[in-house]
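Just one protein chain is left out here, and the rest sit where they should.
Just so it is clear, A and B label the chains in written order, and each chain counts residues from 1 on its own.
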Amino acid sequence: MATLSMASERVRARSGARTFLSRYARSRSAVVGAIGLLVIVVCAVAAPLLAPYDPTAQSAGSLLGPSGSHWLGTDDLGRDILSRAIYGARASLTVGCGSAALGALLGVPLGVVAGYLGRWTDSVSMRFVDLLLAVPTVLLALVITAVIGASRINLIVAIGVAAIPQFARLARAATLSIRDRDFVVASRGMGASTPDTMFRTVLLNLLGPIMVQLVITASLAVVVEAGLSVLGLGVPPPTPSWGGMLQEARGYLYQSPTFGVFPGLCLAITVFCMDRVGHGLRVAVGVESAGATTRAVI
Amino acid sequence: MSAYLLRRVGQFLVVLVLASIAVWAMVYALPGDAATVLAGPDASGPQIAATRARLGLDKPVVVQYLLWVKGAVTGHLGQSFYSADSVSHTLAERIPATVQLAVLGMLLALLIAIPIGTLIALRPRSLLARLLHGYLTAGLAIPSFWLALLLIITLAVRTHALPATGDYVNFWQHPVAALRWSILPAIAVAVHGSCIIARFLATSLSEVMQRDFIRTVRAKGVRESRVVIRHAMRNAALPTVTVVGIQLGSLLGGTVVIEALFNYPGLGRLLYTSIGQRDYAVVQGGVLFVVVVFLVLNLLVDLLYAYLDPRIRLA
């Protein structure tokens, strides 16, 4: 019986996947977002091929305006802004996706365990989740990066920890709703490894909402990473990141507008694309808009 | 209802205690302490040790925490390392600034969001609605701190129209000066919020407008404006209230980056500086305040939800 149910769930998921793309494609802006995001990912992956210069080479004069050889000019240390912006996608995407993934990896099991075991385990983990939710992400990240230092991995940890609550709540709600369903109870009765069943069933049920939440969290993480960089606590130099470029550019907004405008634009476009992809996913998997609980202004 | 409230308050206290321990553990994990900061960059080892002793930082961490708890129980939140003022006094000076900025930002956001959301919901195909969609898309994508930088450059530095830095002036005493000194940061926080709220409002309003009861009301010959305001809005307000509450909660928690960029003397900047200076008691007090605000607002949103929609059982 358990295997039967599992199989049917799987079939449902597969047929869902078939309609998924057609539903997604119904939103034009979602398609635009997906294409945009793809371009950004390509920029990040193929940066060495696309960037005209080494992003850390201090070769040209500093603060040059846009020209034929440097399309967007150079920064305060004479590095090519375009190349840095292209490479900057790496920092934003790795921190964005990494922290979203970490949030999911920690949050989903927490939610499942809390929902499944209930009682005090549930109470304790949900209070922990409330706590994380109540402390502003930037403050949390500020303290964490001050303790363990600012590096790409540490930023992922800092922002990922702050992203736990959304995933935990999602997973807990889903677990609660299926905990007492027949096949789970039955598999428990048959001595099957219940946590394993739980995880699989919950994940299958949650695939859609988690995907949506992943994209939302990633876009938020991109902004938080950039915000921390503006405060000088982002990815360490000379690795380019958009937030870091914005921070460097703050002193030159007057003399060299392209320096400060372009990284900001890159950020906005990335956030836009992620937002649209999130929207498309939401439509495609039929999830009510999540993400209302995120702190957007940092 | 009262059992529900009791349980919520109980949870609330648990989170508060957890928060106080977590914050304390985290600030003590930070490398360096207030003695390092106060003794300054030219200090030598013995000087830092002397400052440490003067500040009571040479006691074991647990003892320091218990001393703080002892004070907190009697309502004394401790003492800043950097001023003769108590933490409660320091917070009492910063909180009004943050509240004023949050309320102003929220009002501004609502002022922008309600017309936009309504218009998009009622006339989704109009040219204006499309333009407004553009605003929503841009507003959601542009990071608030980038917007802040652009505002500073265009409206303050280049044109001298408004002060580039924010400051807190009591609105009830000097309304004009208060607005002047907080309008730019308020815009910077309002734009993003307005887009989120407008989007929610538009979605729920257009959904409500298609429900049966609206058709019934319309059939009765009620004027369209009345249909929207009296009937549709009331129902659409429900999800929007949640969003507004959460947004307000996050603004009341202080906006670290925005306050830093505008040098606005709010809670976010206070916490940011205090973390940097290892001013343990101030960080502790400030974070607890943020946590309390967040929890209280969550509770209020739930209660308001119940009030607006009596069908919801507070179970």
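Please note the rule applied: a contact is a pair of C-beta atoms (placed from the backbone, for glycine too) under 8 Å apart; a residue touches a chain by one contact, two chains touch by 3 or more.
What we mean here is this: contacts and distances are computed from a predicted model.
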Going by UniProt, what is the name of the one chain that was not included in the view, given "3-isopropylmalate dehydratase large subunit", "Solute-binding protein family 5 domain-containing protein", "Cysteine desulfurase" or "NADH-quinone oxidoreductase subunit D"?
-> "Solute-binding protein family 5 domain-containing protein"
Given A:Leu77, A:Ala101, A:Leu117 or A:Leu207, the residue that touches the chain left out of view is A:Leu77
If the missing chain were put back, which residues of chain A would it touch?
-> 56, 58, 62, 76-78, 145-146, 149-151, 232-233, 236-238, 250-252, 254-255
Chain B residues that touch the omitted chain in the full complex = 30-33, 36-48, 50-51, 54, 80, 82-85, 90, 93-94, 107-108, 111-112, 115, 151-152, 154-157, 159-165, 167, 169-170, 173-174, 176-177, 179-181, 183, 187, 190-191, 260-263, 265, 269-270, 272-273, 276-278
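Just so it is clear, only the chains that are shown with their structure count from here on.
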Please report how many Å separate the Cα centroid of chain A from that of chain B, as a whole number.
-> 22
Interface with chain B, chain A side, in the complex: residues 29, 123, 127-128, 130-131, 133-136, 138-139, 142-144, 146-147, 223, 226-227, 230-231, 246, 250, 253-254, 260, 264, 267-269, 271-272, 275, 289, 292-293, 295-298
Can you list the chain B residues touching chain A in their complex?
-> 11, 14-15, 18-19, 22, 26-27, 29-31, 137-138, 140-146, 149-150, 153, 157, 188-189, 192-193, 196, 200, 203, 239, 242-243, 246-247, 250-251, 253-258, 260-261, 268, 271-272, 275-276, 287, 290-291, 294-295
